[in-house]
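Missing here: one protein chain of the complex. Every other protein chain is in place.
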Amino acid sequence: MTTRLDVADVCTLLESVRETAPLVQCLTNTVVTNFTANVLLAIGATPAMTDIPTEAGIFAEIASATLVNLGSPRAEQRIAMIEAARAAHQSGSPWVLDPVAVGALPVRTALAHELLEYLPTAIRGNASEIRALAGIGVGGRGVDAVDRAESALDAALHLARTHSSIVAISGVTDLITDGTDVLRISNGHRYLTLITGGGCALGAVTAAFLAMGKDQLTATAAATAVYTIAAELAVVYAHGPGTFGVAFIDALATVDSATIVSRAKIA
Amino acid sequence: MTTRLDVADVCTLLESVRETAPLVQCLTNTVVTNFTANVLLAIGATPAMTDIPTEAGIFAEIASATLVNLGSPRAEQRIAMIEAARAAHQSGSPWVLDPVAVGALPVRTALAHELLEYLPTAIRGNASEIRALAGIGVGGRGVDAVDRAESALDAALHLARTHSSIVAISGVTDLITDGTDVLRISNGHRYLTLITGGGCALGAVTAAFLAMGKDQLTATAAATAVYTIAAELAVVYAHGPGTFGVAFIDALATVDSATIVSRAKIA
Partner (left out) sequence: MTTRLDVADVCTLLESVRETAPLVQCLTNTVVTNFTANVLLAIGATPAMTDIPTEAGIFAEIASATLVNLGSPRAEQRIAMIEAARAAHQSGSPWVLDPVAVGALPVRTALAHELLEYLPTAIRGNASEIRALAGIGVGGRGVDAVDRAESALDAALHLARTHSSIVAISGVTDLITDGTDVLRISNGHRYLTLITGGGCALGAVTAAFLAMGKDQLTATAAATAVYTIAAELAVVYAHGPGTFGVAFIDALATVDSATIVSRAKIA
């Protein structure tokens, strides 16, 4: 089943993020912390990376939304992640789970399943990660997308239904589902896969959009649309992945409604 | 009470940093390590991020200056921070405390107060952090500056007097005080608040300038002046926060005395 996403809602949500500067707490991996924070600042949100025990739960209650990314889950950070997810869940604050490389690696796989008990508002990953999290497939070999997004649709529908979550699968065409409706967004550029954190930072932007308190399927899809359209704008200024990464930050800060309306490829 | 900063001293200190390449040990948060190291290299200093117990104290004695930034204080890093601050204090080496998000969050607040016992040469933060550290106000919601710098002047004077420290408050106008004299620097650009680490890296540059062994109030103010003037130079090449961040590193490496003299807004 498919549904429609009104591109006007995408623009309205972006404006809301820019006006309200939601505080997004990120418990994420060491590789992408800097890029993720800069992406959040560029989109108009306020990043904070409070990921130590005792503070993480307190902060998740203060924050507008929380991201839990499993890319390098040290023992101390794992405790903080559980704390933050529990606090977000109990206080009704939206939180996003990014199950990086779940499946093949035992520590994060066990952690992901423990985190699922706190019902993430949204789950974002590539096809192999979503399939592994749903118990279908053995997981990816890391952060790269081996499978096409469509191959994980059944897994995404299952995860979304059993956990009342939005599930977003990154790929050439991104799939976003609430377990019933399915949105497909075909914006973006392969350069996003050539800079580290290209997927991880989308999880943080998704958290920022979910903090706007609108329909969660719409918010998750809007985050994906803005993010991938910005990537298209950045390509014009890119001579390679280095200049692309820099121009992408600029594009997130400057992308406007007219550009979003003209470029959005949503089905 | 106000005093004057001679812009010639700013230029001389920058030249000294470039000539002597002071070794600056940074125990800082995971979000800004890379940016901080690149900022130090650009200004002519030599960064080192030795932040594990046993080594941190040894290194603080070798280093020309040390930065302790509380942005993501893991348990192991907290032990290393105490070690480094103690060693710097005992060996008479300058060290800078950046009390990121102190006030609202209990672990780092307790740590900040423990660190204050080792009398930081300089304390750098935004208004809400300085007020919280002085016991006035409840602290910020993270790394963003909510209050104007002037609102924390009383807190800064108090901290400076009780700990024999220089206190620098970042804002549109930066305030720097030794508890008696107050310097105000009005250089900079809002883009510095749109890249993560814009404030944190200034703490590291301050450490580099303090290592020159001159008057500490002058050195702290000079670091702020050079840093914020470089930001103004970078804006010319910026199409957004991404290109700004890159141009800012270039500007730190190339800013010269003539430019500093012509641009400095010091009161």
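Note that the chains take the letters A and B in the order they are written out, and that residue 1 is the start of every chain.
By our rule, contacts are C-beta pairs under 8 Å (C-beta built on N, C-alpha and C of every residue); 3 or more make two chains touch, one makes a residue touch a chain.
A quick note: this is a predicted structure, and the numbers were derived from the prediction, not measured.
Among A:I58, A:I136, A:L194 or A:V235, only A:L194 touches the chain left out of the display.
Shown as candidates are A:V7, A:I58, A:A104 or A:V235; the residue that touches the absent chain is A:A104.
Within the entire complex, the positions of chain B that touch the omitted partner chain are 23, 30, 33-34, 37-38, 41-42, 46-52, 54-55, 58-59, 62, 74, 76, 237, 245-254.
Take chain A: the residues that touch the chain left off the picture are 29-35, 71-75, 101, 104-108, 141-144, 194-197, 239-243, 245-246.
Assume only the chains that are shown with their structure count from here on.
Superposing the C-alpha atoms of chain A onto those of chain B requires a rotation of 120 degrees, given to the nearest 5. Centres computed as Cα averages put chain A at a distance of 33 Å from chain B.
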